[in-house]
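First comes the structure, then the notes that go with it.
In this view, the complex is presented without one of its protein chains, the others remaining in place.
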């Protein structure tokens, strides 16, 4: 099982949050074939804690597409309604610690570049699902997870290996929390999350990371009254006036002293025709902060802006929290362990205790759960530099990092599970 | 052929601009069966002058729907690409004046009410095409036109009758201008347009009308650069910031002394996900003014606002004019003629020379063309009061006005064509 | 007493609302010298109904300036606190009708042009009070009133002549209402108001007028919390963010079908220094509408926008109504009377019943009071065209209209008071 071939296959078939049917089905099949006991569907996640799911029509389309492209119908049946988490469990010969690795599987709603300077386009593994793209490297993460799974087979170890293949990391809809809520990590002693990152040079490894911001994702609706824009404009209540006012004021919130903050209105949609006063507008928003309390403050401010922008124009409104993640603190014991193992692997040449990521990841909830129950956790970063940014149409990873990373995770697992 | 039955059939099958396939096909068939010579497709309109057409997928869906619901496939073939205008011509026994009536056929993208206090819902002729609705009375206009056509058959007259069934009145995409450009009204001596209106009591007839505003419809696009909203917000160029700024400032344009003006941003759509800086936004806008020059001024101001809102945020932009109509002045000769004939018809009891409509209609271009070539024209209004406004989900006409109006048009035609 | 010399003297000494000390003092002296009985100070107005008065320091400066420039100190004493209304009363030999004319005296806070193409600059009667200007013609109105006063002396008439010299017409702070409240017009049978207007050609006379909009003037305050913009921006509550949001949304209110409306944020001031989050902003706003109820609706909308713009940014706020005027309807009896008398005067050559002004005047409250008590009233317009608009630095009147207008008012008074 070649990790790069696997990654390219996933890259060609990007699936967004809670529609990772083909990906998850493939993960299940491979893990089973390797002899893992596999939990998926309702065994792997608690569907009620999800903050948001895609519309039923989108799910059905994705399901059909997955079937067409080789997913196993029997497996898919248990994933109905977006239950796409997969847990692979391998027990050692003796009891011992429980070690867990987390890999995320979902893609983004971005149309991939067809520029020939973009390797996936040039080498023929560009996304086949127009409008969707692995623009964050989760294809590589998933491939690394499966390659690690294979390498662990047949080893003589003490304890338990739990490989977590998580859906819906992007957007914070609850991919991680639905796994937490099912109790999957309650017995984990040592949890390792990871991310390839553009912002470090090739050969870099950070044993832990900081800069993981707490985040809240919201969906807001403004409800007004439509009217003929020519003959009775004053009878309408204009939902887009309220929404545009909210948008500007959300972005105009103050910077915070000594805390990174972010706000973004990622989507705004409203209105039906030029001659009708718009009676509805929908807005998708996120806040982030390097401090959880400040993120809560920002969330509160955004809600107040939406409320008053709506009421100013005599509109009704609704706000739903659709996603969240929290901050992450890496345990130094695991940070050091990772660095020690990385030093033994050819290819790693730059060693750093804590790297700075600057994003959000709901894996934070897995980490927090493990730490709350007395376990240790870290979120490591692996340098994989390319010219463009995450979430852009030309994003790519440096595939040379994949085998190195598999090797590193293998060493880490061996060390924890007493394999000499 | 019962005018109310016809109207209810059209009401059940509302079709928007340049997708009036079922409606136009039915009009062709009826006119042919009555012995009219019928122009349609490329014979009836010049497709190149259209400012805007629906996307190909929408057209195809509408075409399929029309076929399913009884449209004639052979006729439809000539209407491909939205060529849905229909002209019915009936020549008298001798030469004489050319009289023309204009009827518009298109519906709106509004979801019809299913409240049982709404007659179409209660009486079973609510729209069968979800999301579309005859919320402006064009269903009644078309039915009136066909009923008039039938009544004219077999009469002994001097001159020519031209019945114009126009597509795409709403939005001003060019339904009327495409007919003007084909030369259809170049030989018309007397042109009558009409509209049922909520704002006059039952029994009212205005021989002419004022308050028809010049209007411009525009579509604007803002193009930015996407970026990860958490890790590189400053690398993005935010299309929605530009669009929201434009939206507020377009609405904030000054009122004009002694001219009615209107501005509306009817649609705003942009962005893809909460964690991506939005790289595109689309906006649909209209301006109106009771003076053509002032409308041109407003159009210019809106374009400048869009340009500078975009450039302020380092965005590219594009503005397309997708529709227009001009002002209307009714000739008093025809105004008086209409009123004289209306006085002879039972049911009309309130007579007014000029009514005030307060909307826009690209029939204005038909009227202007006729007047420029030395003919006369008027736009009459017929009271058809119901409780709600045009372009709202509960809109309805008072069906009692339909037979009265057919009678009136018949009388007008007879008078012009020397039928005693 | 030459009307043009008088007008130029007033033009040189422009005084704004409730600081017309020099002007009013001069009016009192002239009327007394002509034998009128004169009411002024508390006898002429009820100071409590005023919606707004200038700050005490402004009043004191204006008072000193008036003393310096020749005002009578004894008269001024009674005008303390801005009691600048003056009523001149002349009784005939016999009882008879009470006729009244209204003249406004106040100037505007505009800096007059010193361009030599501007007659007052070229001819040496430009404003001597920098920053203030008669940019609306009230200097001419006051001069006309005094010239009329002189011409009426010695005539043998039946009834009573009441000349009202009103302060504070601009801004609607209550110049007229304070006179109404004192009962000054309770016994008036026929009231004539007038305005010279740029929008009519020389020689034009309108016996009455329309287009007088109801208006509300408001002052709003936004109260936030200041903070260091570098080290604690998030601790501040930014009053200017609230005010700017309100400003855009006030202007973005819908146009109204079939009613002229206006909104203006005439003044916005806030903040203290670049590095301090602004904790206060003040805003001066007006609404207007050709329908009184619609003006009330607009006023309500503006208040709601201010409230929610403030609360959105966690600000406190305050809104005061500082001025108002209502609509005006001219009685046709007086309209005709004016036109008949104008026809007898050389210089008037264009006669119109009702002219359209398009502004607001709190003389509307004098008119409404007279009409409510059974009297008649009109507001006439006299063409006085010059190249620029009211309220601009180059505004001027055509002085040729002054003697003509005096003659007209004299004729009107004679006719009403039975002077043959």
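Letters A, B and C mark the chains as written, and numbering starts fresh at 1 in each.
In this section, a contact is a pair of C-beta atoms (placed from the backbone, for glycine too) under 8 Å apart; a residue touches a chain by one contact, two chains touch by 3 or more.
Not measured: the values here are computed from a predicted model.
Contact with the omitted chain, checked across B:97, B:120, B:159 or B:236, is made by B:236. For the options C:89, C:229, C:319 or C:345, the residue in contact with the chain missing from this view is C:229.
Interface note for the absent chain: among C:59, C:140 or C:277, the touching residue is C:277. One of A:67, A:202, A:225 or A:252 touches the chain omitted from the figure, and that residue is A:252. For the options B:91, B:255 or B:415, the residue in contact with the chain missing from this view is B:255.
By the touch rule set out above, chain C reaches the unshown chain at residues 108-110, 170-171, 199, 213, 215, 217-218, 226-233, 235, 238, 240-241, 243-245, 247-248, 251, 262, 264-278, 281, 284-286, 288, 322-323, 357-360, 389-393.
Summarising the interface, chain B meets the missing chain with residues 231-234, 236, 238, 241, 245, 248-249, 252, 254-257, 277, 297, 304-305, 307-309, 311-314.
Hidden from this view is one chain, which touches chain A at 248-249, 251-255, 257-258, 260-263, 356, 358.
FYI, only the chains that are shown with their structure count from here on.
Here the two chains linked by the largest count of contacting C-beta pairs are A-B. Looking at which positions face the partner, chain A and chain B present mostly the same ones, since more than half of the interface numbers are shared. Distance between chain A and chain B, defined via averaged C-alpha coordinates, is recorded as 48 Å.
Looking at chain B, one finds that residues 248, 251, 262, 358 touch two or more other chains.
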